[in-house]
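Note that one protein chain of the assembly has been removed; the remaining protein chains are unaltered in position.
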C-alpha cells in the first residue's frame, strides 16, 4: 500500500448486503457535562453517553467522529431542555433518519440532616434518553431518577418480638412528561415513600430520629413502588411512568425487587 | 410487642391502594446451575438469576422465599428445555397470573488454536429470559449469546500506508426460535463474522495466522452485525433476532456500537 | 515485509534498557476450576486468575501463552495443596526467578435455615494468592475468605425507643497458615461474629429468629473485626491474619469499614 494523495471515505462506500442498521454510533463516552440545578441554576457533573443514528442499507458505515464533535460543540450543556436540539443536530450531521441519545450522570443535592440540620451532599443517579424520527418529533423521551433509600420489613416487624430487619435500597422512577420539571421534586417524592430517606452525615439525634421513623413506617418493595405510583398518578405533568424498587436485603445476599409502569 | 402464638402472614393481607404490580420477586441471586453442553452433555456453571411474578392489587406482598425454593428443588437444572416448566411452577406456587425469569451465566467451550491446535477454554456470556401468561403459554422467550471477537478497522487499513487499528470487541445475538438449538452453533456463526475469533492460548504460529487473517478481513461494527444478520436470516429455526457489536476501540477510550433487530 | 521461513522469537531478544520487571504475565483470565470441598470432596467453580513472573533486565519480553498452558495442563485443579507446585512450574517454564499467582472464585455451601431447616446454597467469595522465590520456597501464601453478614447498630439500638438500623455487610479474612484448612471452618467463625448470618431461603419462622437474634446481638464493624480477631488469635494453625468488615449502611449511601491485621 502506498501513501494516498486523497484519502478514501470508506464509510461512504456503497453496501450491497441490503441490511439497514437500526442504531450505530458511540457508546460509553465519558464527558464532563453541565446540567440544570434548581438551587444553583447549573451543576457540573460527569456523564456516560451513548449516541446513535440509523444507517440506511446502501451505506457501509457511519462517521463516528461527528458524534463526540456535536457533544463538544454544544459546550457540554445537556439537559431536558436542549436534548431534542442535540438529537436533531445528530440526525442532520450524520445524514440519518433517526437519532438516539442516552446520558447517565450523578447529580448532587445539598441536604440537611433531619434534627441537627448538618449539611452534606447526597448523590442521585439520573439519566435522560430519547429518540427522534424523520419528522423531527421526539419519538421517545424519558427522564430517569434514582434515590437510595431505607426500607424496614413490615413482616419482620410484625412477627418478631423486637426489632425488624431493614436495609439500604434504591428506588428508580422513569418519566415521560409534558413539560420541564426539576429532578429535585421527583427525588422528594421518592424519599417520602421510603421507610426513611438516607443522608451522608447523621449526628446521634438524627440517627435516633431515622431509626424510629423507619420503625414506625415499615415498607416492602411492593409498598414503595405503590406509594410512588400513587403520587405520580396524581401529577398532571406526567404522561407515563415506570417505578422500580430494589432492596439490598440485610438477611439475604440477593435483592427483593418490584416494578410497575402506567400511563396517566 | 409480645411473642405471637401464630405468626401473621403480612404479605397475604389485603391492600387498598388498588395498584397491581407488574413484577415482584428476587433479583441478583447467585446460584450454581447445570446447563446443557453439546460435547459433554452437561456443564456446571454459576448463574445470576432474577425471578418475578405479577401481584394483584388486592395483595400486600409476595412470598419471596418460594422463588429460590423452586430453583433449589429443581436440582439447579435450568436450560432452554425446562425453562417453561420453571416459569409455570413459579406462576402456580406464587398464585400469580404471570411469571418472569432471567438467567445469565458464563459458558465455557474447549477450543483449539488455529495452527498449533493447542487446547484451552474460552468463556462466553449467555442468558435466557422468558415470561409466561395466564394461559401457560410463553409470552416471550429469548436466548442471548455473546462472544468476544477481534475487529480490524477497514477505514484505518485503507487510508494508512501500513498497519490498521484493531481491538477486542464483543458481539451479542438475542434469539427467538422455534425449537431447541445448541449455544455452540450460534457462537460459531458469530466468530465467523468477526475479523478473527479470539483464544485463551495462542502460540507464535497461531498469532501470525490471526494477525494476517484479521488484516485480510477488515470489519466495522456495522459489518459484523450485518454479516451475522445475513446468516441468521437464513436459519429456518430463527423467528426473530437482535444483533449488536461493540468495539473497545484501540484509538479511543469509548466504544463503537451497532445494533439491529429483525423478524425472519 | 515478506513471509518468514523461520519466525523470530521477539520476546527472547536482548534488551538494553537494563530494567528488570517485577511482575509480567496474564491478568483477568476466566477459567473453570475445580477446588476442594469439605462435604463433597470437590467443587466446580469459575476463577478469575492473574499469573506473573519476574523478567530479568536482559530479556525483551515473557512468553504469555505458557501461563494459560500451565493452567490447562493442570486439568483445572487449583487449591491450597497444589498451589506451590503450580508456582514452581510457572517459574521453571518461564525461566524466571520468581512467580506469582492470584485466584479469586465464588464458593458455594449448602446451608440450612435456622428453624425451618430449608436448604439452599450460599455464595462466598474466596481467593488464594502466593509468590515463590528462587529457592522454591513460598515467599507469601494467603487464603482469603469473604462472607456476607447482617450487622445491627449498637448505637442506633441504644438511643432509639424501638428498632435499630441494620444492613447487609461483608466480612473478609486473609490468612497465612501452617497447614491446610477448610474454607468452611473460617466461614463458620465469620458468621458467628456477625449480628446474624444470612441465607438464600428463609421461611417466616426463620425471619423471626434472625430478626430477634440480630437485635439481641448488636455489632459495629469494629465489633465484628475484633470478635473475629479474637477467635483467629486462638487458632494455632494461623500465623498471621487480616480482618476487615464493611457495612453497606442502611442510613447512608456509603459504607462503614474496619480493618486490622496481626501476627499470631
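Labels for the chains are A, B and C, by order of writing; each one numbers its residues from 1.
Keep in mind that, in the parts below, a contact is a pair of C-beta atoms (placed from the backbone, for glycine too) under 8 Å apart; a residue touches a chain by one contact, two chains touch by 3 or more.
It should be emphasised that the depicted structure is a prediction, and the values quoted were computed from it without experimental measurement.
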Seminar exercise, completed: Only one of B:83, B:199 or B:257 touches the unshown chain, namely B:199
Problem set entry | Residue among C:27, C:110 or C:239 that touches the chain left out of view | C:27
Seminar exercise, completed: Sole touch to the unshown chain from A:69, A:85, A:136 or A:185: residue A:69
Problem set entry | Contact footprint on subunit A, counting only the chain that is left out | 7, 9, 29-32, 44-46, 65, 68-69, 72, 106, 108, 118-121, 123, 200-205, 208
For this session: Name, in rising order, the residues on subunit C that touch the hidden chain in the full complex.
Result: 1-4, 7-8, 10-11, 15, 17, 19-30, 50, 52, 55, 60-62, 64, 68, 154-155, 158-162, 220-223, 225-227, 229-230, 246, 252-261
Problem set entry | Positions on subunit B contacted by the hidden chain, ascending | 122-123, 148, 150, 152-153, 155-156, 159-168, 196, 198-200, 202, 204, 207-208, 210-212, 214-215, 248-254
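Here is the rule we go by: only the chains that are shown with their structure count from here on.
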Exercise. What is the identifier of the chain with the smallest separation between its Cα mean and the overall Cα mean?
Worked result: B
Problem set entry | Distance from the mean Cα position of subunit C to that of subunit B, given in whole angstrom | 28
Problem set entry | Distance between the centres, which are taken as Cα means, of subunit B and subunit A, whole angstrom | 24
Seminar exercise, completed: subunit A and subunit C have mean C-alpha positions lying a whole-number Å distance apart equal to 34
Problem set entry | subunit C: positions in contact with at least two other chains | 123, 200, 202, 204, 208
